[in-house]
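Everything on this sheet refers to the single structure shown next.
Removed from the display is one protein chain of the complex; every other protein chain stays in position.
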Amino acid sequence: MSANATQNLPYTRQEMMAIATGRELRDGELAIFGVGLSMLAGYFAQAHHAPNIRAMTEGGVYGATPVGGLPWGIECNRISANATSFTNAIDALGFLVASGRCDVGIIGAAQVDKFGNVNTTGIWDGEIGDSYRLPKTRLTGAGGANDIACGAGRVVIMVTHEPKRFADKVSYISSPGYLDGGNARERYGFVGKGPSAIITTLGILRPDPLSKEFFLDAYYAFSSVEEILAHTGWDLKVSPNVRVVPEPTPEELATLRRVDETGALRKS
Amino acid sequence: MSANATQNLPYTRQEMMAIATGRELRDGELAIFGVGLSMLAGYFAQAHHAPNIRAMTEGGVYGATPVGGLPWGIECNRISANATSFTNAIDALGFLVASGRCDVGIIGAAQVDKFGNVNTTGIWDGEIGDSYRLPKTRLTGAGGANDIACGAGRVVIMVTHEPKRFADKVSYISSPGYLDGGNARERYGFVGKGPSAIITTLGILRPDPLSKEFFLDAYYAFSSVEEILAHTGWDLKVSPNVRVVPEPTPEELATLRRVDETGALRKS
Amino acid sequence: MSQHKLLSLAEAVRRYTHDGIQYASGAALPVGSDAIVFGRELLRQGRKNLHAIFHCNTQQLNLLAGAAAVDKAECGFSGLEVFGFANGLRRAVESGQTALEDYSNLAMAARLLGGAMNWPFVPATVNIGSDIQERSAFAPDDYPATRKIPSVTDPFSGRQIGAFSPLKPDVAAIHVSLADPLGNAIMLGTEWSRFELSRAAKKVILVADAIVDTACMRQYPNLVRIPDIIVEAVVYWPFAAWPQSSPGLYDVDEEHMKFMNKALATEQGTADYIRDYVTGYDDIDGYLDLIGRDKAERLANGVTSFLLDPFRQWIKTPEEIAALTSEVAA
Partner (left out) sequence: MSQHKLLSLAEAVRRYTHDGIQYASGAALPVGSDAIVFGRELLRQGRKNLHAIFHCNTQQLNLLAGAAAVDKAECGFSGLEVFGFANGLRRAVESGQTALEDYSNLAMAARLLGGAMNWPFVPATVNIGSDIQERSAFAPDDYPATRKIPSVTDPFSGRQIGAFSPLKPDVAAIHVSLADPLGNAIMLGTEWSRFELSRAAKKVILVADAIVDTACMRQYPNLVRIPDIIVEAVVYWPFAAWPQSSPGLYDVDEEHMKFMNKALATEQGTADYIRDYVTGYDDIDGYLDLIGRDKAERLANGVTSFLLDPFRQWIKTPEEIAALTSEVAA
């Protein structure tokens, strides 16, 4: 089991994923984070290398950094306690995200496919078919992720790397990646450019510039190309320049753990 | 001159017009007032017979009654001083007025025609023609009156009764009345029912239920059918039941003058 | 000028709701400000066949759906954020009890904006191109769905975008931090879509954690985003959003959030939960006892309690509120 592979490491796979995600964010960017891992990754970036990142949540909570531990939600008291501005959904998701104004968004996925399409709506036995039938397992729906996927300049997808989560084609597109690939996004005029990376517990996938199919760009010190291929439900292409992601520096790890003060990322 | 006709009366023609307009408002209604005469008429109604009128301005100023005299504008300190809520234009003119939620609006006019269309945009020599040419005199534009004219349940138009202001057809429709009459408003799906009265310094005009052409419904104690016909620029029809508007009661006059504490309505 | 609109919770539910209505929650996201106690009262009075308009799921929808009182729901997000899937709603959806029509969070807000504006449709630049547009739980055989988010042609560029259908719920029970007896309301924390909802809904009931004097509103008119002129009734109920949070007033009750969601995962658990936490109190005092007086005090002394400080001087006591409420009822 790959879980064992990190037993001797001074960080968890979740922490590696959060740090790798945080590294995708640049100083000064307008960035939107969801709840949980996405928020930890974002605030890690702010605390570590992007002090002037302009962080927001889809609730229209601005100027905040969480206090007292991982917020229970993007609107809860832990993130409301030191905000400088509260507005609303139209403002955050519409004026700032769907408009194209937001540089980068971080979203999660229950299932992702080779074109970076995300399913967070439900699990079906096989294809849904021509009539919309009940899911075997109902998930959370799109939330703001669809709006981020359509509008944010670029999107980083965070997902646990398991075969069932990496499908050739998602059962339901909750949030669009590159749809059926190539220039498909242009059909809909999306102002956002689409997902720039899928960052997993095992490595980093990036889209081919033309086909938009995601390929393996990098793996972690504790994972391998073989392990990743075995955990991906499609025939994942591997970059000829596939590289190892640098391990967390002591500063990165210390900073992340200050942000993740309740240790959410160390529990798994 | 009709100005002389009121010399011996204990009220001015403007005061009669304001009181007649105020009488159009019913208790409990959601009502929008513009600046000046319209606001005085509205707050007179609230102070006199409609204590629960829900008064608003297009600035999104709610729960206020003016203090210190006639407000200089619908947003100025005299009306902001005791408001319970300030929002914005989208809210007031969109959510509450264009939506059809507002029961009644009071608007003014530089020029009005027999179908109750209002011009507040400009004065041209004759028709504008096929090319939009410069007005001889530029007026104030539509402001919120167009939005009120489209959306408010009914509209009361206040206007000084002079021949040049009562045209067969206005040069420019800034705010729609019944357009070319009949069911013309239905072509545009306006949620508001259109103007219910034109209240002037000489009398009250109301629309024919079918043709929507305005006819003379009532004149004042100091005016006459003949005087009104002479001051109307179209062949004004007179109701067979034309009546005299009741003169202001002492209570009405006293109340109006409390509202109009700086005497704006007594200056003309 | 205006009259007091204070009404008891039971009377508000009795007077303004009935089976089968389009019922909207005025919620600030899944773990925040929502009039959850209004949902409890809907169940106490046996309301059913609801068509729920919830910008996001909350423990209220989770409870109502888990109790099989919801036939249809429209939602942007159907989970509970860090607390995971909403087990009551999930069970209702998976069993077919509740048809859940999916939108995104911006879509729900935009549809409320469109309802408030009385637009016939709202331009959609999101949700298009995904299964949110192509799949309709309300018309499952219409695939790709043609009526859910149809296309509209931009007359300026000639290109096609989507069109959302506006929302105009029959009744919205909107949770607010502070209300005055006339119906002016202050929300602390994100508004989420409560501003738009208060204008889109046909009738608005405020459910307020605290009642303040109107002088508070005159001091802070820019905070009064819901004015009395559009409000039918004001219900006073402390900890109305419990176990969720109300910034400035109380924190999330983490323990009960988990307990409640676990209970709603099964029919039996839901029945037990209803017995204990829906029909298990007679009045505000009994409700606060259920929460636990110590816990309530601890939750009220959270990291955001300073947000309430400027307003405390105007907060009315339960006795003052009771006196006003009985005045209205008389």
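Chains: A, B and C, in written order; residue numbering restarts at 1 for each.
Here, a residue touches a chain if its C-beta (ideal position, glycine included) is under 8 Å from a C-beta of that chain, and two chains touch if they have at least 3 such contacts.
For clarity, every value in this text was computed on a predicted model and none was experimentally measured.
Student: The chain left out here touches which displayed chains?
Tutor: Across the whole assembly, the hidden chain touches A, B, C.
Student: One chain isn't shown here. Among B:Thr140, B:Asn183 or B:Thr249, which residue touches it?
Tutor: Considering the complete complex, B:Thr140 is the one touching the chain left out.
Student: If the hidden chain were put back, which of C:Gln45, C:Gln97 or C:Gln219 would touch it?
Tutor: Of the listed residues, the one touching the omitted chain is C:Gln219.
Student: Could you tell me which of C:Ser25, C:Thr125 or C:Ser245 touches the chain that is not displayed?
Tutor: C:Thr125
Student: Out of B:Asn52, B:Asn77, B:Asn183 or B:Thr249, which residue would touch the omitted chain in the full complex?
Tutor: Once the missing chain is taken into account, the touching residue is B:Asn77.
Student: Out of C:Ser95, C:Ser151 or C:Thr279, which touches the unshown chain?
Tutor: Only one of C:Ser95, C:Ser151 or C:Thr279 touches the chain omitted from view, namely C:Ser151.
Student: What is the set of subunit B residues that contact the non-displayed chain in the whole complex?
Tutor: Answer for subunit B: residues 35-36, 58-61, 67-68, 70-78, 80-81, 86-90, 93-94, 97-98, 117, 121, 128, 130-147, 150-151, 172-176, 179, 184-185, 187-191 touch the chain left out.
Student: Could I get the residues of subunit C that touch the absent chain, sorted low to high?
Tutor: 114, 117-123, 125, 147, 150-157, 159, 161, 163, 165, 186-189, 191, 219-223, 306-307, 309-310
Student: Tell me where the left-out chain touches subunit A, residue by residue.
Tutor: 30, 46, 51-52, 54, 56, 62-63, 80, 82-87, 91, 94-96, 98-101, 151, 191
The definition used in the following text is that only the chains that are shown with their structure count from here on.
Student: If we look at subunit A and subunit C, which chains touch each of them?
Tutor: Common neighbours, subunit A/subunit C: none found.
Student: Name the chain whose C-alpha centroid is most distant from the C-alpha centroid of subunit C.
Tutor: Measuring from the centre of subunit C, the most distant chain centre belongs to B.
Student: Let me have the rounded angstrom distance from the C-alpha centre of subunit A over to the C-alpha centre of subunit C, please.
Tutor: Going by mean C-alpha positions, subunit A sits 29 Å from subunit C.
Student: Taking each chain's centre as the mean of its CA atoms, how far is subunit A from subunit B in angstrom?
Tutor: Chain centroid spacing, subunit A to subunit B, equals 57 Å.
Student: Indicate the whole-number Å distance between the mean C-alpha point of subunit B and the mean C-alpha point of subunit C.
Tutor: 40
Student: Give me the residues of subunit B that touch two or more other chains.
Tutor: None at all.
Student: I need the residues of subunit C touching at least two other chains; which ones are they?
Tutor: Subunit C, residues with two or more chain partners: 195-196.
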